[in-house]
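Only one protein chain is missing from this complex, and each of the others stays in its spot.
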Amino acid sequence: MKRAFPILAVLTALLLVYAFYQALWVAPTDALQGDVYRIIYYHVPSAWTAFLLFFINFIASVQYLANARPSTARAARWIVIAIGIIGFVAPFIPQVKQQLPTGMYPSSVATTFLIITGLYFVIGKYFVDQDLDVLAVTMAEVGVVFCSIVLVTGPIWARPVWGIWWAPGDIRLTSTLVLWLIYVSYLVLRRFSDSAQTQKLAAVLAVFGALDVPLVYFSIWFFRTQHPQPVIGGGGSMDPRMLHVLLISWMAFLCFAFLVCWSRYRLEKLRREVEEAEALESLLEPAGLAGPSSAVKTPLSRGSK
Amino acid sequence: MTNPLTAPRGAPIIAVSNLVKQFGRFTALRGVNAEFDAGKFYVILGDNGAGKTTLLRALAGLTDPSRGEISILGKKPHEASRDLGYMAHPSLLYDEMSGMENLLYFDKLYDIAGNSRCEQAIQAVGLDAELSRPVGKYSQGMRQRMSLARAILHDPKILFLDEPFSNVDLHSAREMVGLLKGMRDAGKTILVVTHQAALLEGTADEFVWMQAGQIVDRTNHLARGHLAPGDAPAGES
Amino acid sequence: MRSFWSIALATLTKDIRLEWRSKDALNAMLFFSLLVVVIFVFSFDPLAEESRHIVGGLVWVAFLFAAVVALNQTWARELRNQVLDAYRVSPAPANALFLAKAIGNFILVSLLEALMAPLFVIFYNLRVLGPAWQLIPVALLGTWALVVNGTFFAAMSLRTRSRELMLPLLLFPVSIPAVISMVAATTSILTGDDPAHFYIVLLLTYDVVFTTACLALFETVLQAE
Partner (left out) sequence: MNSIKFLYAAYIATWLIHGLYIGSLVRRYGRLRQQMKDLGRGK
């Protein structure tokens, strides 16, 4: 697998350059905003990627907490299956269908729920308890990086087009800000608490953060209907060619995010291995320890990457 | 205070199998294996950092082991909490409340209504139940004894005492040893972590020596055969 | 189930008795709240005509500060002599302790608010244009939203290095939707131009969601060691 990293890195670089080219030259100029609207090709994909990473962090945290006991693990699995089924069926019910915002088709909602359920079980299979926590840390950290980009490019885009740096009424940007704050406090909690139970506390905070997101969305949504304000990026449908470039750009950023996450994951695993080795070394420190414990070879004796 | 013990005297009541506890990089316990019998009085010795307190806290269910198993009366420490009494160097009492008020509150945690038991516990440790002075104003010896009263309030089968005699005057310490001896004779299992092991020379059934996170020796007398000359047994406080 | 509530009640009465006995902590917090109000009054001109639009925000931010100071003291007494260990060794359920502490904090923070609110009315000579009675549910639900999460995060920050600093860092981001709702509801009631029903319902949802989450996860946090 180590050989694949450089190949993937080159491919991703090519994809990023292609997306860059598409974004700046191929995509049509926007009638209203002129060329500055092209910030969308970096702003929106970063946001989608950040939300995806935070969502995986939430799933990993829920699994980490649920796996503490077999009974809760089974219960969690059944709940996810139930959510999956309800989410898959609900959008096709007429009353629910007209609730859906204009751009969303019932089929797309159904498939997203399917993907969510699938994601839960895929993560459950490939990541066992310690790895779940490593996955959670990785997703949170890289997610905060992408989220920071959204919060930087947002105002840079709003300034020339709407003459304002920040629109509190804009649901998406304000929700992203709150999400960013929640996950920064998540990282601060991890750094400040060094007790062996840090992982559990962080997982609990991740669950709290996730519960918070819909509430943030609704509190701002109503706030916006009372004081209509410009929405950064403008709502409504997009020119298909623009949408095409946006998706290319998102694919490129997703690959990039995958590579960054993967290296951060490996770094975290290595950090824990080193910490474990140092702990084991403190095990063998007192010379002449006649204790019954077998002489333990530090796991790092084999050559590292 | 005496009650027929379900586990016959001498049968193992506590079993610890390769218990490991790591606090981040520091390894407090490195594979402890031990069994403790019912109705016996154990003293756990060792210098600082040997893992005595961590072992006791793990047995009382206050610390989750990193690896390994603990079974008390056949159950996990959390499940056996009704039969466990825990006392530590800090008093585990509210300074602003009097001894009786403290016990009345902790009495409710064990769901045994009735302050008669509180009075009994206070008298058992040789204190006056009517004393209305807040615990904060007690002498160290009195505070430790009130803490012992709190630990035995619900008549537990097993007592975990962490440094019960530290900076307690000699007289009070000796009296507490007498109390513990009485409880052991009444059938309770007692584990004491202390640096003043000499106080318990005639009383304790077994001395458990710990070093660098492991049990290295178990003797029934304080004098250890192969004690390194430099390691004088912990002298009297 | 009966013992759950008797333990919770016993813990609550114990806390209230202790708070009543050594009133110094309470007086200090009351004085702090007074200071917060006075500083707000000096920094935001009370005579300005549109002060009615910003007072909602001022009131709740002042309450937030007072609440954080009170919440930081939640576990102070338990920490002094490691009394939490005695509770954790006992078979008493963790949630009984949590509810007792949360209700105790609720009473304490409401007390602080009861002192601060009239001061705001006096300094900003407020006249409520909208349905004034709706301020009561907003205040109750809003205070509980801060207190339930605050007690939980105070217990969580016990395990961290700088405890007083960690609590606001954990509490504020998660409380943003509650703060938005409280401030918007209060402002719309004060100015009376639009109904506050939506925000009151949102606050209720927030309280239900986070009270359940706290009760479900407090055991994990208390036993974390």
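Every chain is named by a letter (A, B and C) in the order it is written, and numbering of its residues begins at 1.
Rule of thumb we're sticking to: a residue touches a chain if its C-beta (ideal position, glycine included) is under 8 Å from a C-beta of that chain, and two chains touch if they have at least 3 such contacts.
Everything quoted here is computed from the prediction, not taken from an experiment.
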Practice item. Could you tell me which shown chains are touched by the chain that is not displayed? Key: A
Practice item. Based on the whole complex, identify which of A:Val109, A:Val161 or A:Ile220 touches the chain you can't see. Key: A:Val161
Practice item. Looking beyond the chains shown, say which of A:Val36, A:Leu52 or A:Val213 touches the absent one. Key: A:Val36
Check your understanding: Mind pulling the chain A residues that touch the left-out chain?
Key -> 20, 33-36, 38-39, 42-43, 46, 142, 145, 148-149, 152-153, 156-157, 159-161, 256, 260, 263-264, 267, 270-271, 274, 277-278, 281, 298, 300-301, 304
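Note that in this section only the chains that are shown with their structure count from here on.
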Practice item. Select, from A-C and A-B, the pair of chains that is joined by more C-beta pairs in contact. Key: A-C
Check your understanding: What is the identifier of the chain with the smallest separation between its Cα mean and the overall Cα mean?
Key -> C
Study note, to complete from the structure: Distance in whole angstrom between the CA centres of chain B and chain C is 39
Review point. At what distance in angstrom does the C-alpha mean of chain C lie from that of chain A?
Key: 31
Review point. How many Å are there between the centre of chain A and the centre of chain B, using C-alpha atoms for each centre?
Key: 48
**Study point:** Per-residue overlap in chain A, given as positions that touch at least 2 other chains
**Key:** 194-197
Practice item. Return the residues of chain B touching two or more other chains; collapse runs of consecutive numbers into ranges. Key: 64
**Study point:** Of chain A, residues touching chain B in the complex
**Key:** 194-197, 275, 278-280, 282-283, 285-286, 289-293
Revision key, fill the gap. So, in the complex, the side of chain C touching chain B is made of residues 3, 6-7, 10-11, 14, 17-18, 21-22, 77, 80-83, 85-92, 223, 225
Practice item. Mind listing the chain A positions that touch chain C in their complex? Key: 65, 68, 178, 181-182, 184-185, 188-189, 192-198, 200-201, 204-205, 207-209, 211-212, 215-216, 218-220, 222-223, 226
